[in-house]
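Note that this complex is displayed minus one protein chain, with the remaining chains in position.
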Amino acid sequence: MSRSTEILLALIGAALVLALAWAVPWLRFVMTIALAKGLAVLGILLLLRAGQVSFGHALYLAFAAYAVAFGASVVPETLVLLPLAALGAALLGLVVGLFVVRYREIFFGMLNLALSMVFYSVLEKFYAITHGTDGIRLPPTTFAGQTLSNEAQGWAMLVLALLLSLGFGALIRAYLASPMGQALAGIKTRETRLEFMGISGRRVLLAAYVLSALMAGCGGAVLAMTTRHVTPALAYWTASGELVFIAILGGAGSVFGPFLGAVAYELTRVYAAALVADAWQMILGLVLLLVILFAPGGLWGMGRALLARRRSA
Amino acid sequence: MVAKIVAPPALSQPGSGHVLGPVTRRAALLGAMGGVGSLALAGRSAQAQASKPAEIKVGIATFLSGPSSVFGVPGRQAAEMLFDELNEAGGIGGVKVRPIFVDEGPGVDHFVGEYRRLVQSENVNLIFAGISSADCLACAPLSDEMKRPTLLWDCGTQRIFEDGKYEYAFRTQANATPEVLSALLYLLRAKPDFRSIAVVNQDYAWGRDSWDIFRTGLQALKPGVRVAAELFPRFGATDFSTEITRLLALRPDVVLSTTWGGDLDAFIRQSFDRKLFERSTFVLPLAESSLERVGKSLPAGHIIGARGDHWFLHPSPRDPALLARFTENYRKRFNTYPIYSTHHMAQAVFAMKAAYEKAIAAKGGAWPTDAELAAAFKGLEFPSLTGSVRIREDGQGLEDQLIGTTLHTDKYPFAVMTDMVVFPAASVTAPVGQKSLDWLKTLKPDMVQALPQPVAYKP
Partner (left out) sequence: MGDWLSQNGLLLGLATLDGLSYAAAVFMVAVGLNLVFGVLRILNIAHGSLYAIGGYAAASLSLFLSSRGLPEWLSLPALVVAAALVGVLLGPVIERLLLRRVEGQEPVLQLLVTFALFMVLEDLQKLVWGVQPVVSDTPVRLLGNVEIPFGADTIPFTAYQLFVLPGIALLTLVGLAWFLRRTLAGRMIVAVTEDREAARAMGIDAAKVTLLTFTAGAALAALGGALASPVASLVPGVGAQTIVLSFAVVATAGLGRVEGAAVTALLIGLGRAFAVYFEPELEVVVPYIIMVLVLLIRPQGLFGTPETRRI
């Protein structure tokens, strides 16, 4: 797919999200959450390129969300909190990354899971500070110094999430095409070969890992400022599983996948919950099974195949 | 034919008026499309409907998945039963009521979205939310933002109205402070000489909070008690054997546990199997919800509570027939005794009915707007299954507390309560504007002497 088609597609997608949020007000919230998660999933996609599955990336999402929750009582400014929280998550990603990039496959996945579960326990243990599972309610934040109405704040967050998604989407696309991105794929096929060329597999993975933590941090910050309530459940292992779920649902082949997957995931969940309040989980599970068994390229892959067929017909 | 339960009106009821109001164009459109289609396209509706609606839609958030569904599902069952009975009796002011259930299981971020969907897409008139304190903390500000009356029907944290002020959120039951304090007061009178205590609470907000309340109260009312152990096993733990061994070795006079659900069942059974009940007196403020399941594994002589004055053998219910009918109907339909969460649901339903009737009466029979309905909850006094509840000016409900001692009888295959004390709500609830932990520190030991007399079990 050519670059201009992709730009066009991205813009059409953004316009669709905005239109949907305008036509159906309650979906504006759902769309913002979906994009926030999409940002984190973009990081999962990056690691998937290296053949590594992190089952603990909710750690960075939750870390940034709590950073925003605590920071908001000091500087209640969205445009300060967001970058700070994201940088904090990236820094944490660097520290953790230095340790986990030495491991591959199941050990990589499980260490990530263990660390996110430790963070989950810490959030519960330091009850006096975090209020445990009750969570922290965020005070209202300003946007570029302006105090916005709830309605305007909702729109601001959606637009912010959209801009971040477009920006990071473009960045990751360029990154994957760059030597660093190509080297990631090298880790997946044969890491030893990479090292024969004088490239350190660990360093390549570390760069991607920190970048993924940064994006998860952005997602977490947006999530916190949208739901305006954070709880330790954000860091539970099922939340990490959800991110991987979305990555596969959307398709790992393109930077569109995470966002397509996140929107589809959130909509499915909302509609499943509305139709059968006590079996929504089963519906999500069945959807995932169908996608894996019949469209392993995810929704994006499915869409592409359809397009290709139409073109050839 | 069993008589149906309908909450007695709190105020004299105005004429029922015409049954069906004019159906709005939007409602007709929605009805025509039905199903999923309506979900996507619904939106942009007038916020304050002053004309009589075709039906009163109530969004009900409860746990339908995860461990908390031991309360959530009985809560939903009670709601289904009470809504049916309310409709058979003609609804509220001639308008039928319809519940729309949502699952709290997926967590706060999902629930916040569901709340918006309920308001903006389903266009519900009221929301009952929720069991999880986190969900209540998150939705109380939302209720003000979206101007939709919201009843906090079961969550426990006292922080909601102590840390915030809301115009549209009301709690139709007590909070953690009276629930825990009354158990402490009961213990102080039943066993005044105890010297040491150990706590085994679940490792999450409620477990920590309730111990904070208990300990603060204990230090004020009986300073110098030794805390032998503070154990916080994992939430959802199934194996308490290590904790039990430790307690067997420590032999504290009292073991406190505010644990609930499957965790509590396991803790009671394992303590029974290993004779811990013979060494220490247990204080289990939530054990009423486990009684039927643990059967006679819970021995006689231990202190239990029910997060309120909820007990199907309440010694002095305000309307004995009402309680008996509810218990009977619930048992017939669901084949189990109603537990406290069903009582809490009943209170939310009765409060809704009473508030509508109050608001309609105040408007001379005309249908109230959302704001008028919300205003009606303030200071509202409505019946519960066992007594009555008043909603204070800060939105907090004043609900009596019942604590008793377990007793085995031949009539029931599980422990029942004897020596029951009903604590008047005002005496155990932190006054308006005071934070619970500060208030607890001001309590004086002579408070224990002033308690109401216990009432024995009557077969």
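Labels for the chains are A and B, by order of writing; each one numbers its residues from 1.
The criterion applied here is as follows: contacts are C-beta pairs under 8 Å (C-beta built on N, C-alpha and C of every residue); 3 or more make two chains touch, one makes a residue touch a chain.
None of these values were measured; they are calculated from a predicted model.
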{"item": "Touching partners, among the displayed chains, of the absent chain", "value": "A, B"}
{"item": "Residue of A:W22, A:F70, A:F143 or A:W237 in touch with the missing chain, whole complex considered", "value": "A:W237"}
{"item": "Candidates B:F170, B:F232 or B:F326 - the one touching the absent chain", "value": "B:F232"}
{"item": "Given A:W22, A:F70, A:Y103 or A:F143, the one touching the chain that is not displayed", "value": "A:Y103"}
{"item": "Subunit B residues touching the omitted chain (full complex)", "value": "64-67, 69-70, 72-73, 203, 229-234, 236, 238-239, 241-243, 245-246, 248-249, 251, 261-263, 265-266, 269-270, 273-275, 293, 297, 336"}
{"item": "Contact footprint on subunit A, counting only the chain that is left out", "value": "48, 51, 53, 99, 102-103, 105-107, 109-111, 113-115, 117-118, 121, 124-125, 190, 192-193, 196, 237-238, 241, 244-245, 247-248, 252, 278-279, 281-282, 284-286, 288-289, 292-293, 296"}
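Note that only the chains that are shown with their structure count from here on.
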{"item": "Computed distance of Cα centres, subunit B from subunit A, in Å", "value": "37"}
{"item": "Subunit A partner contacts - residues on subunit B that touch it in the complex", "value": "36, 39-44, 64-65, 101-103, 106-110, 112-114, 116-117, 119-121, 132-134, 137-138, 141, 145, 157, 159, 203-206, 208-209, 235"}
{"item": "Subunit B-facing residues of subunit A, complex", "value": "23-26, 29-30, 33, 124-125, 127, 131-135, 137, 150, 223, 227-231, 233-234, 266, 269-271, 273-275, 277-278, 280-281"}
